[in-house]
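Notes follow once the structure below has been shown.
With one protein chain removed, the remaining protein chains of the complex are shown where they sit.
On to chain A.
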Amino acid sequence: MARLEKISSALREAALATLIVAGLGFPIIAYRAEPDFNNALALLGRWPLFFQFCLAAFALRFALAFWRGGAAKAPIRERLWRSPRWLGPAALIALVVYPLAVVGLLGPQAALKWVDTYGVQILIYVLLGWGLNITVGLAGLLDLGYAAFYAVGAYAYALLAPATGLGFWALLPVCGLLAAFWGFCIGFPILRLRGDYLAIVTLAFAEIVRIVLTNWDVVTHGEAGLFGFPGLNFFGLPFIPGPRGFAAHAGLPFAGVHKLIFLYYLVLILALAANLVSLRLRRLPLGRAWEALREDEIACRALGLDTANIKLTAFALGAFFAGVAGCLFALRQGFVSPSAFTFSESALILAIVVLGGGGSQLGVAVAAVFLVGASEALREITFLKSVFGEGFDPAQYRMLLVGLAMVAMMNLRPRGLVSTREPTIKLPAGKIAAETAS
């Protein structure tokens, strides 16, 4: 009897869900507008697809409601999760060994993708995430235009490297400082803004930067972008075949992966440096002032903290790391164009920070691996083509993945993957316990 009731309530819930999907899906799935011969729009019916969606919604919702009993939602049980002490060193060793292991296992040619896409690219996003974490996670300033500083770094390298003849070692800090300078510039007019208003202005700033890059043809070559600027070299040895290259000096056969492995370690070192800087800063008065600012701006001012300075440093330091990441991006791609720095880029980086749980270093890194790595992995799933047909491109669904991740987070860990905020000062346990006991 109870079982019958359960089924009927699950059926009801599933029917409701199907209705919602049908309502939402009708305008966007059931019909597709396509230009015909006369360039007029014609509506093409896609009813089978529409019904597939409805059916899927019905089945999933029914299963979910049935297994969970359709009963009242279980309260969120969020356990405090502390990362075990060995995790940091273990992850570090894994990261150091990774590119060499991949090359050893797959050979230099097949390893290219693994070192580049899954190594360098993800690490650049980790660096970006840690940078934005300073602005958003620590200081609580919602920045929706972080890609602007990333763009400043990338273009700074692409423009300055050929113009000045300086190598990337010299230009890396320059890119960071230029981005930090823009961080200051955007920081000044928005000192008085908070919350939503701040977010809107940073969003607008990022659009300004992108549009200037698109339209300032003389300098940036517009949409065509910049390429052909000097690339990476190993302390003066270029990564080229032939006797002058790195491979010849090192006594190795030439392989394209050498350059990527070098870049990988470069990004790894810089990301770790960024991590160290934010961890150290959190213990200094400046870092604590950021956190206090996030908690209560008025109280900060009443305690004699210059909130303007604190905000500006948070913006500038966050931007600095974006600038460095931009420089690395230019080195990786060998090509920069405005289309790499759209709003969706800012949104992705922000999603990494939010998913990671604001203020947590490890969470941000895990979220970067998950979001960037998974959306790359989607490109690999070719067997889905045999299920959904030749035209199916799984990579098109990566935003769906981000959405799913967000929904899952809200349900399971509403405060981020790693939600504990470690106090910046660990009091010696014995001393305090003894004092409080006395």
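The rule we apply is simple: contacts are C-beta pairs under 8 Å (C-beta built on N, C-alpha and C of every residue); 3 or more make two chains touch, one makes a residue touch a chain; residues count from 1.
Going forward, contacts and distances are computed from a predicted model.
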{"item": "Hidden chain of the complex, named as in its UniProt record, picked from \"Asp23/Gls24 family envelope stress response protein\", \"Branched-chain amino acid transport system ATP-binding protein\", \"Sulfite reduction-associated complex DsrMKJOP protein DsrP (= HmeB)\" or \"Lipid II isoglutaminyl synthase (glutamine-hydrolyzing) subunit GatD\"", "value": "\"Branched-chain amino acid transport system ATP-binding protein\""}
{"item": "Sole residue of A:Leu305, A:Ala347 or A:Leu362 that reaches the chain not shown, by the stated touch rule", "value": "A:Leu305"}
{"item": "Residue among A:Glu5, A:Asp217 or A:Asp296 that touches the chain left out of view", "value": "A:Asp296"}
{"item": "Contact with the hidden chain (one of A:Gly45, A:Gly88, A:Pro162 or A:Pro285)", "value": "A:Pro285"}
{"item": "Positions on chain A contacted by the hidden chain, ascending", "value": "285, 288-289, 291-292, 295-296, 298-307, 421, 423-425, 427, 432, 435-436"}
